[in-house]
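Missing here: one protein chain of the complex. Every other protein chain is in place.
The letters A and B name the chains in turn, as written, and every chain counts its residues from 1.
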Amino acid sequence: MIPRPKPERFRLRRTMMFMNAQKPGLIKDAYIYGCDSIMLDLEDAVAENQKDAARFSLYHALTTIDYGGTEVIVRINGLDTPHWREDVRVCVAGGADGIRIAKCESAQDVHTVEQAVEEAEQEFGAEVGRTLLMAALESPKGILNAYEICSASERMFGVAISGGDFRKCMQTTPQHDGIDMLFARGQMLLAARAAGIQCFDTVFTDLDDQEGFEAEVRQNKAMGFDGKSLINPKQIRFVHEVFAPTEKEVIQAEKIVRAIKENAEQGLGVFTVDGKMIDIAFLPGAERTLRLARACGMYEGDLV
Amino acid sequence: MEILKPAIAGTLESSDAQVTVEPGERGIELTLTSSVMNPYGRQIKATVLETLERLEVKNARVIVVDKGALDCTLKARVECAVFRSCGQSAANIPWGGAVR
Partner (left out) sequence: MKNAVGREIPDALLVNGREVYQGKNYMDGKYLQKAAPRTRRYETPRESKVVDSIVQALKDCGAKSGMTFSFHHHLRDGDYVVNMVMQAAIEELGLEELTIAASSLGAAHDPIAGYIEAGKVVGLQTSGIRGRMGEVVSAGKLKTPAIIRSHGGRPRAIEGGEVHIDIAFIAAPTSDCAGNCRGIGGKSDCGSMGYAMTDAKYADHVVVVTDCLVDFPNLPASVEAIDVDAVVVVDSIGNPQKIASAAARISQNPRDLMMAENVAKVIASTPWFKDGFSFQTGVGGPSLAANLFLEQYMDQRNIKMGWAIGGICGPMVELLKKGKVGKVIDVQDFDLDAVQSIHTTPGHCEMSASQYANPANKGAFVNKLDFVVLAALEIDTGFNVNVLTGSDGVLRGAPGGHPDATAGSKVCVIVAPLVRGRMATVCEHVVTVTTPGDCVDVLVTDYGVAVNPLRPDLMECLDKAGIPHVPIEALKEKAYSLVGRPDSLKWEDKVVAVLEARDGTILDVVRKIKPFTLD
């Protein structure tokens, strides 16, 4: 069994790539494309009569394949199906980093999964609290309850909107300017930020419409998303490009982190960098920029 | 486990294997074909037999049509076929126990 380090609740998650857990050729090395997280799917990608087979594949993939630094999340079947409990058991037994709760509509849904996860952690001798959770909001009710969902558990690292189902509920279709989900995305972002967790946008499914994809990614970045779900490896590079900090931002962040550390040693709380007032509140943002810069190959220093 | 009824798991796609198990009386009767028979036939056979042994399958006819599956896939297909044949594939799988 390949030991995986304890999952990190807040890490870089610009790109989460969906992979059918049932396809051996796909899951054996999905990490080579350089996405931050892979999302092994037991839900929509797997036919109803192959749910059992997909779990066996998933278990052996999780325990034998070295995914290196790539995060491995599993999308489990909805709470209204007979499958999700066994899905949770196999995820925990196999050591998945996190579980994506499909069609999440309330804090109670998170609690229900959390309880099953905890039972599985006990059953399989995993550290209780190790397995992270994220929720997919796929309905108007889920969006309206976004804040209670986001703040339902210490295991929750993020929340994502699932466009396909959501648009159907809202009787709309994908629009180039994103107006179809503008409010929902905004509401979810607000809730995620208020709860202090990450927020991810939905997949863009028309692989032939590169222009539409690029516009959506730029809008995601502008709205403040942490990352995006993807359906094809060829989408990864562009997301990473858009989410990369500018060179100027990296230099500024480096200065801020260094100044805060140096001034802290001298007991100074407030000071100026390049004429701008800086205090400790700037540290998390600057450190995030440097971590992002490192992931993008733009920063090789040792401040983060 | 006792093979109660014929069951099948896996596909004939590249990198996969299709495993069929049927009730038998004379120990394990394995029929193996593989697209990588010369370099890996011996190891495939060993993996299939080890997996069956772990599941305590004593008697079965087992047909493996391998299309270049990795060991982890072979195990998954054998296990799924066996649990299906016993009607036990949907829940309470002994992950990390007999399945490992």
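Worth pointing out:
As a working rule, a residue touches a chain if its C-beta (ideal position, glycine included) is under 8 Å from a C-beta of that chain, and two chains touch if they have at least 3 such contacts.
Just so we're clear, the structure is a prediction, and the values are computed from it rather than from any experiment.
Of the chains displayed, those contacted by the omitted chain across the entire assembly are A, B. Residue-wise, the contact with the chain that is not shown comes from A:234, picked out of A:193, A:234, A:261 or A:276. Residues of subunit A that touch the chain left out of view are 25, 28-29, 32-33, 66, 232-234, 297. Contacts to the hidden chain, counted on subunit B, fall at residues 14-15, 32, 35-43, 45, 67-71.
We adopt the following convention: only the chains that are shown with their structure count from here on.
With centres taken as mean Cα positions, subunit B sits 35 Å from subunit A.
Only residues 1, 23-25, 28, 51-53, 55-57, 59-61, 63-65, 82-83, 85-86, 89-90, 93-94, 124 of subunit A touch subunit B when the two sit together in their complex. Against subunit A, the residues of subunit B that register as touching in their complex are 9-10, 13-16, 69-73, 75-77, 79-80, 83-84, 89-93, 95-96, 99-100.
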